[in-house]
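Dropping the structure in here first, questions after.
Here the complex is missing a single protein chain, while all its other protein chains stay put.
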Amino acid sequence: MAGYLFRRVLQAALILLGVSFITFVLLYVLPADPVRQIAGRSATQQTVENIRQQLGLDQPLLVQYGRYLAGLVQGDLGRSYLQRTEVSTLIASRLPASLLLMAGGILCELVIGLTLGVIAALYRGRPLDQGLMVTSFVAVSAPQFVVGLLLLYVFAVQLGWFPIGGYGTAAHLVLPAVTLGIMGSGWYSRMMRSSMIEVLRQDYIRTARAKGLTRGRILFRHALPNAILPIIAMIGIDIGIFMGGIVVVESVFGWPGIGQLAWQAIQRVDIPVIMGVTMVSAGFIVLGNLLADIVTPFIDPRIKMR
Amino acid sequence: QDYTPDPNATPGGTITITYKDDVATLDPAIGYDWQNWSMIKSIFDGLMDYVPGTTELRPGLAESYEVSEDGTVFTFTLRQGVTFHNGREMTAEDVKYSLDRVTNPETQSPGAGFFASIAGFAEVESGAADSLSGVEVVDPQTIRITLSRPDATFLHVMGLNFASVVPREAVEEAGADFGKSPVGTGAFKLADWVIGQRLVLEKNEDYWRDGVPYLDGITFEVGQEPVVALLRLQQGEVDVPGDGIPPAKFQEVMDDPDQAARVVEGGQLHTGYITLNVSTPPFDQLAVREAVNMAINKDRIIQVINGRAVPANQPLPPSMPGYTEGFDGFAYDPEGAKAKLAEAGLGDGFTTQLYVMNTDPNPRIAQAIQQDLRAIGVDVEIRSLAQANVIEAGGAGEAPMIWSGGMAWIADFPDPSNFYGPILGCAGTGDGGWNWSKFCDESIDAMATEADSFTDPAAPERLEMWSEVYQQVMAQAPWVPVFNEQRYTMKSPRMGGDDALYVDPVSIPVNYDYVYVTE
Amino acid sequence: MVDTAHVPLHAPAPAASVLRRLMRRKLALFGLAIIVIVVGGAIFAPWIVRYAPNEQLFEGLTMQGAPMPPGGEFLMGTDLLGRDLFSRMLYGARTSLIIGIVANGAALTIGTLVGITAGFLRGWVGAILMRFTDLMMAFPALLLAICLAAIFQPSLWIVAMVIALVNWVQTARVVYTETTSLAEREFIAAERTLGASGGRILFRHILPHLVPTLIVWGTLGISVTVLLEATLSFLGVGVQPPTPSWGNIIFENQTYFQAAPWLVFIPGAAILLLALAFNLVGDALRDVLDPTQRGRD
């Protein structure tokens, strides 16, 4: 167990190293000069060169990367070129909001997706099932920006049930979380449906029925825990997909998360911030997968950590 | 002549303003964004200031100033009893420190170049000296600034945010984080800042100008999509949308008389233009550049942006001194344009690229331009990219055409010289420079230098000269001036104060010091 | 002896029979019809539309510069530049079909190749491939897309390639898991005892079993890729204007969802319908291609 964990953590660290290198190279070859962004339009050539030198951007790629790594292992993510603040401060101030939103989104997509998936499986082949299937396509194909604005318009502006954007209370979280979760709920409902159908065919379900258990108990104690197993690995993958959605949702709802930070940084090639956000989100994706791998054996005793 | 505040103004109340993008920094030496420009204006003061709602200079922290005959020595007498937010009194030492700081390469100020005319700038820039030799503290109330050459715009420069006076001890204490905990002499001071969410300014009770500000506080909420901000304004949750009325909502707002009444329209020191890279064929031929100028249907483009601009025919916007009234420029004439192309031997047209920043409405404008040029046989490929990538392509001289929207020149200060230097002068043509046309005419450059050597910026001969400069530029047509954008903003019903304060040409978007709330 | 020989014989040629059995399903037929209409519309667009897709019509905007609502002169209204939306939708279908089918197909192919190779070969090749997949998974897809698109000047094919490069990861994971479990199955061991080569086992025996999974991922991927293209356009690295695509029509106009709802909801509905159609056909195809379902439809 300890050995397994150690190897997985080592693997995760290597993956993060790879991510950092690829990002660094990509940003290096990107046709945009961060120094121009810092120096402003009235800067003289001399000023530009000064800044380039101060930031070490005149060094060869590998030297720059080495420096970045050296900082990274000491927990130093560098300073933002444009905000002139520690990247770690910027991220730390925005991360909680993003995590909250992500947690809300995952909760939302699981609750909606799994419920619909189970219902569809129970009503397999009937009109309700087909209706739910179409619903799941709608969910999967709806652009998040439009969904977000629509929800905002209907539930916040017209009905006034929720605040119009912003951050703070639980009421603020509902609409962004739903927007973020809708797309995933479509996927989950489809996967849960097929997983559930598979499980409902299993012998042990028949055994449970033969024991005279109620439908509810069979569903919740026997079918669900088994059906949910293949879903767990998906949640790990999901975090990566969420990172993309978060940019859009945060901007619609004025949610102060790292998505907005990333978007602004990309627009203006604020390399330390881009690197920082990338590393943090990659860290979460890796962590998510790691957690999924660690949690699975607890739910499924057949799987050994190896 | 000074400003008479609104007699109906009542003190008290707080207002809410929203922005899409985060506020990067409140360090006056660094801040150069749409969002933080006006905030810095309210937190800090410089020696010079502008009359609210106008482009007229007035003394700020300087009570008075004297200019030497040759226009190279400025002696400022400071106001007495002005204190920083930390309670200490401001002195001439602080002014010197602030100017040294902004020009020091370590500070990496994007505005350092504005101070190039101060004696000793070159030494500081190259790192040979760490203090401007041209700035001398005569006594605690007096500071003398010597220029290496006459500079008509110098007083405007001293009114820029970059010239704000900062207290040394606060800067040194905060170190690199001064931008997050600013200390100035301005009407407001920073009360609270939650990065990415909200920034709260509160009234500086000890402000040196009497009677202002009226507001007790201002809350800036950032990260708000402009459409959402407007929805909130309509619900009464927001007082001023910092990013203006989003195009998607413009029609709706204007169609509702109640809302339209609260829309404020104002001119802006802005010109939207297309740069034509004169160093690459076929734009190295004047006839081709003229053809492009004649091919653009500016009225149609303005229609596409809901009429929120006026057609332009020269680099300067109409409200800028030195604007040439009655200048003809190029009229819309596709047939003439074709003839010009034929004259250049390109009767069959050619293919080229138009770079454009990727935020609405710029790609749309680019498409309108594309259609106009297709009409004269020029095939334009659009490259819609992030701001940084467009700037890079422009600086490297890779972009044959660039639509300036989104990165456009909004003047830093109301002086005609502001539209020349880096964007049309020879200095900006180097690799990475902002002169994206790579247009360089030594004789025009010489005339510009001469115009700037006047001592009085408003001297009629000087303005005449600038007018001449821009006419000569247009004769070579390195740009297609397309329109001068009008600013439309909106306020909540409770907002009071002159409309001009809401479209203040300097303190964009609102001059916080003078507005008030009516309830 | 028990011969449960009660199953009637299916003689006709496979392709024809697949199509025939597909046609027997109402939903699949509906899906097929939509696909045919969309593809037909895309191919024959020049003969169908009244206006060129990029023509900014003078009468397409009001004097205030507002677009025209659907109906009347313009079937689906006009966009913010006064262009005919119907025409843009038809031409946009070309782009979206290329993205949804080619880019998505390429992603599926890459993912399948990586997953199947890693799952079948195991060993260090498999380990390297899967670690690489993990790495790509941890890499924020959008950032990768933005960087790639900024480095290579965006064109339709570059965008398609970028989308393929970003989207293969999930498929690779899923295919990997399935391949490893398939490789454990006894009939694969049986193939080995017959002396079948690795390639033969892979392509003749493992690949066909992945078909249902690939159909599911492939069809779901259509809307995902079409929307990703839209997001890329939004970020300014997608298919460049004025080339229309359903995705970029939505993104260009998304803030106008109140002022000009048709500009958002018509292309939105089109993406939805196309995705739905492919899903319906895919679902049916999966059943029809599955020999163990024979005699049950």
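The first chain written gets the first letter, and so on, giving A, B and C; residue counts start at 1 in each chain.
Methods note: contacts are C-beta pairs under 8 Å (C-beta built on N, C-alpha and C of every residue); 3 or more make two chains touch, one makes a residue touch a chain.
Here is the rule we use: contacts and distances are computed from a predicted model.
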Expected UniProt protein name for the omitted chain (select from "Sugar ABC transporter", "Peptide/nickel transport system ATP-binding protein", "Cation:proton antiporter" or "Phosphoribosylformylglycinamidine synthase subunit PurS") would be "Peptide/nickel transport system ATP-binding protein"
For the full complex, can you list every visible chain touched by the one that's not shown? A, C
Missing-chain contact among A:Gln54, A:Thr115, A:Gln130 or A:Gln202 belongs to A:Gln202
Answer key for C:Leu19, C:Ala190 or C:Ala269 versus the chain not shown reads C:Ala190
Extract the touching residues of chain A with respect to the undisplayed chain. 2-4, 6-7, 202-204, 206-214, 217, 221-222, 225-226, 229, 299-302, 306
Per the touch rule stated above, chain C touches the missing chain via residues 1-5, 7, 9-11, 185-187, 189-197, 200, 204-205, 208-209, 290-292, 294-296
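One rule holds in what follows: only the chains that are shown with their structure count from here on.
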Two chains sharing the most contacts, counting C-beta pairs only: A-B
Identity of the most central chain, Cα criterion: A
Separation of chain A from chain C, taking each centre as the mean of its C-alpha atoms, in whole Å: 23
Quick one: chain A and chain B, Cα centre-to-centre, how many Å? 38
Rounded Å distance, chain B centre to chain C centre (Cα mean): 46
Two or more other chains in contact with one residue: find those residues in chain B. 225, 227, 386, 389
Shared-contact residues (touching 2 or more other chains) in chain A: 30-32, 149, 153, 266
Spell out the part of chain A that touches chain C in their complex, as residue ranges. 11, 14-16, 18-19, 22-23, 26-27, 29-32, 130, 134, 137-138, 140-143, 145-146, 149-150, 153, 187, 190, 233, 237, 240-241, 243-244, 247-248, 262, 266, 274, 277-278, 281-282, 285-286, 289
Give the list of chain C residues in touch with chain B in this complex. 54-56, 58, 61, 63-66, 80-82, 146, 150, 153-154, 235-237, 240-242, 252, 255-259
So, in the complex, the side of chain B touching chain C is made of residues 225-227, 246-249, 251-252, 254, 300, 303-307, 357-361, 363-364, 366-368, 370-371, 381-386, 389
